[in-house]
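A single structure is presented below for examination.
As you look at this complex, bear in mind that one protein chain is not there, while each of the others sits in place.
Chain lettering (A and B) follows the sequence in which the chains are written, and residue indices restart at 1 in each chain.
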Amino acid sequence: MSTSTLQQTKVVTQRFDTADGATLDGYRKTGGYEALKKALSMTPDQIIDIVKTSGLRGRGGAGFPTGTKWSFIPKDIRPSYLVCNADEGEPGTFKDRELMERDPHQLIEGMAIGAYSIGSNEMYIFCRGEFAYAARQLERAAAEAYEAGILGKNIMGSGYDLDLIIHRGAGAYICGEETALLEAIEGRRGQPRLRPPFPATHGLFAKPTVVNNVETFACVPHIVTNGADWFKGFGTEKSPGTKMFCLSGDVERPGNYEVPFGTPARDLIEGFAGGVKGGKKLKAFTPGGASSTQFFGPDKLDTNMDWESVMAAGSLLGTGAIIVFAEDVCMIRAALRYTRFYAHESCGKCTPCREGTYWMVNTLERFENGGGRPEDLKIMDDVAGNIIGRSFCALGDFSIAPVTSTIKLFASEYKDHIEKGGCPFDR
Amino acid sequence: MTAEQAPVNVTIDGVDVAVPAGTLIIRAAETIGKYIPRFCDHPLLDPLGACRQCLVEVEGQRKPLTACTTPVAEGMVVKTEFASDLARDGQKGVLEFLLINHPLDCPMCDKGGECPLQDQALAYGPGGSRYIDPKRRFTKPVPISPLVKLDRERCVLCARCTRFSDQIAGDPFIELFERGALEQVAIFEDEPYESIFSGNVIQICPVGALTSSTFRFRARPFDMTSADSTCNRCASGCRITAQMRRGELVRLLAKDDGDVNDEWMCDKGRFAYQYAQRPERVVEPLVRKNGEFVAVSWAEAIEVVAGRITAAREAGKTSAVLAGQQLLDEDAYALSRFARTVLATNDVDARRAIGGEDEDGVLAAIPKTITATNQDIDSAKLVVTIGVDLHEESPIVFLRVRKAARKGIAVREIGARRSAGRVQGSTWTRCRPGAEAALLAGVARALESRGNSGLDPFTRAAMQGVEATAEAQELAAALQGVHGSVVVLAGEQLAAVPGALGLAWNITAAVGGTFGWIPRKAGARGAAWAGLHPSLLPGGRSVDNDDDRAAFGEVWGIDPPSKRGRDARAILQDASGLGVLLLAGVDPATDFQDRELGARGIDDAPFVVALDLFLTESSRRADVVLPAAAVYERGGTLQNWEGRPQPVRMAVPPAGLGQSDFEIVAQIAIEAGVQFPETVEALRKEMKALKVTPAAARPVAVGKIENAASGGLVLATRRPLIDDGTMMLGADALAQTAAPLFVEIHPDDARGLSNGDDVFVRTASGEARGPVRLTDEVARGVVFVPGHAGFTGRSGETAMVERAES
Partner (left out) sequence: MTDIQGRWMDTPLMGKAYEHADAPPLSQRFHEEARKLIARYPAGQSRSALLPMLYLAQAEQGYVSPAAMREIGDLLGLTRAQVGAVATFYTMFKRDPQGKWLVSVCTHPSCALAGGKQLKDRLEQELGISCGETAGDVSLEEVECLCACDGAPVFSVNYENYERMTVDDAVDLVKRLHTGEQPPPGARGEVPREFGPVNHRLSGAEAPR
């Protein structure tokens, strides 16, 4: 990535520009697998304690405290499983892919520490089917790790056995939902499960399971090596640590940028990413990918990017995927594309998401083709209101975000579409 | 009371109610008469929470919750659509969503008038639709089996049908395909929805997506009258609703009875009712004059029959009664009483194959012993089936065992061929036909060496000189140590092996288990109770017991004869010496184990009177045929395999001049000068007076057991559920779902034969022809041929298998 005047805080991305960072040698040269060695000499409880104290929160979108999640695993039921959710599919997000491509051993080390702390001898990486290169990198790294005795029987001479299975997805965004992911590993349709019971007690193969995101696991070796306090030194009290933010869309320098939580959105968009492409004005941006419940306008550029601040500003941090739209973008076309995504990826299990997304797609298509009516705005708001909080899983909740936030922020564009009998924008 | 057992207090719409812990909100609401709308929820299926229709507001929760997946918690305050805007809006929203793609098919949809979508849309939905865009379109309807048609446009994706097939029936041939708005119920192209339980999905589908090909466009629900009755196609005893329109039976539905059939019935019971309305029905009394049948009045027919009976009695000739096993309880009792009081004989039998003395002992014991019930299966730790394929012979009992297996009980099948139905985790002890008695004797031997002290002297005598095989040891180990929680289900195949049924009975008692007899026919238990047997009187009493006979003398006014009568085989063999041979609902020329003997006996008998629905191979040889009413055409009682009496009620008037068997018999009796109860009530009064309180099982005599033929191939056969019998007449769609005939052999016995080869199977008694299927679902040394028309081979006979030259 080209430079900017601001400096990233490279914790999980520190090896990205190292030529051999993805190889075992390159990983070890830069301190890799020291954390695992240290962890294997500690007790599982001690490790969970460090992670808890560090305040690490899941980076897959929900932001659930990781240490707490690990502590839910009962100690007396075995086997237990550790699963990495590498089914990155949230539009605008591309951090997990880069982490797996450029630093696969970091993920393996983080997972191994997690597995040891929950007494699991079998870890799964559920890697999206389309991530061909990332999966090859993982397979190469896993092969190296097995060869070097870091995976397999008696890892690093500790007496602990640990296996890694890389299981591929097959083209379903919904498998990023943790229970749908488990269903996919079990060879079923990827439809989310009823909770309770929760994966912590009845997860993979009905056994206690932890599911965490790639970036979450990537933080773990650093926390173990440097300590909980070190981690809390970055970011805010409620959102400690650093975060990879994915900048894309109408920006000069799209890419992943790792900064402490609390960094203002302006720094990311105008600073690191070089501002709106072609010098245009900013029309809107998403704080957390297409599933952000509310898109932001230019008035929100000074929002600090951490969970609590984004929520206070009316949206969700989610995966930290910032998609930028310039002033000449048709927001309805964008909303239509996102809504078609949700309609296509809807698993179909529950009525509101399955039928509601179908309805919204049809309505938005009508707007684009000149058939929009004024009453459609109220209807779509109602439809959205009948989906949110009523669907089986969060995909339904997120599917309405593009619709409701564009109606709220860009009602004039809808009116223009009606008056002009179609889309007045070029892009 | 432990904390788990203590009831939980909740408030629903301001009403306080206490329900057992773990109760779902939707069920708790029903206990106070509150109906929460739903589609995917069904009390007999695992909760799903997919349709989102049952949203309710729970205080303290920010989102509405689905009542069908949320168990109650102490102090929970629930508000349904009556008391909460959130709940009402939520439900209305879901209905609006369901209707956007739902076609406006009501005028031509079978479900209209009994449709939960219609009803709930009216009660809880929006008044109109705001949706103006194109609806989802699918080609419709698509047959997914000869019986079931699928209309994907109407489907609300509640997954009741797919969950039923997977969870309840174990036949996951229908599944949800695709994803999102394209999601649809589908089958795989060459695997139609052939399940003997397929009709149930039509009944539980909450919309008109799954419809019956036989009922399609026949009637509106409000155009039909219904009768609450019981099915008589097997001994499961499903409670049914029989529906009539313009004097014609148009549909049968399963009734909800948690003690018997939950809400299910099999396809045979559901779809094979057309026989009752066929033109082939005998509708008038027929008397043979000059070699031809002539229709006469009832008065004349009764007079002729009574006249012959009286003449025979005066000439010192005994008359005999052969009865079928599909009679209602009152008919069976009436026939038994008729034989003893009017014909003054014990020459009565309802069996189509004669077993050994152990069969007599068990039939005598069943009416007066505590036997297994469905609840025993529910709460058992181990269920053993022997000599029966529950899936083919008593499907709803199969479902019961399957349900229990899903909850973790162990199931063991003992037989020559694995059951056609899948029970989770069941183990199979292979046993060639004819070897069951030896196996059980081995089990007894093994039980003794394991310290069992409950073995009776008959069993001990039988196990002399018998070694316990490995299988016998394994069975004994499984049985021992499960005191009180073992249920043994034995079928009629066992009675063909001398000593086997008796040993099964005795061993069950020895391990503290409960015994269940699963006869193939619905009236078999009633026939046993009625004493339709040469040595038995009603209530399990014996003809050679003075006290027993005296009891009847009081009730009947006439003492029954004391000499043991002749069994069916003997009756047929000596038929030429009879006075009158009365056939009641039986077709010996087709069904008797020795069909030739059946036909010959009927021909030899000087005078034959047949009570029947049709002119069968047997009744067409008779001298008088008296038309009987079919089960849908009359009232009465039918006890199922548990001995549970269940009501049969008239749904349609009898065809032509048909009457109930007991009515006919009563009229003959009275005409012959013998007083006889003429109504159901009068019969029931007598039966009640003769009732015996069931007690704990007592050992039965086993007799000598044989060692089965060893080496070579032995035939195993039993009739499939969807067969080609008389009562399948007219059930064309159902007949198309019959499993194709295969000659099944274990691969180790193939001897050069491959799948599909055309072969003959020959035994001493019969011959069959069909294609070979090599499968490990058949024990080694066994060739399995399903029973079918014209096949007279018997289980246990040595079989030769040869290629058929074309």
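As a convention for this text, a residue touches a chain if its C-beta (ideal position, glycine included) is under 8 Å from a C-beta of that chain, and two chains touch if they have at least 3 such contacts.
What you are looking at is a predicted structure, and each value in this text was computed from that prediction instead of being measured.
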Chain not shown: contacting residue from A:W70, A:Y116 or A:Y173: A:Y173
Option touching the unshown chain, where A:A115, A:A184, A:A200 or A:C423 are the choices: A:A184
Candidates A:C84, A:V224, A:L247 or A:A265 - the one touching the absent chain: A:L247
Missing-chain contacts mapped onto chain A: 79, 88-94, 96-97, 101, 122, 128-133, 135-136, 139, 142-143, 146, 163-173, 184-190, 205, 246-250, 254-256, 321, 323, 325-326, 329, 333-334, 337-338, 340-341, 343-345, 347, 358, 361-362, 365, 427
Touch list for chain B against the chain that is not drawn: 133-134, 136-139, 142, 144, 172-182, 184, 186-191
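Everything below uses one rule, namely that only the chains that are shown with their structure count from here on.
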Chain B residues within the chain A interface of the complex: 47-53, 55, 62-64, 69, 89-90, 93-94, 96-98, 100-101, 130-131, 133-134, 136, 156-157, 176, 178-183
Complex contacts: residues of chain A adjacent to chain B: 172, 189, 194, 343-352, 354-359, 362-363, 366, 379, 382, 385-386, 389-392
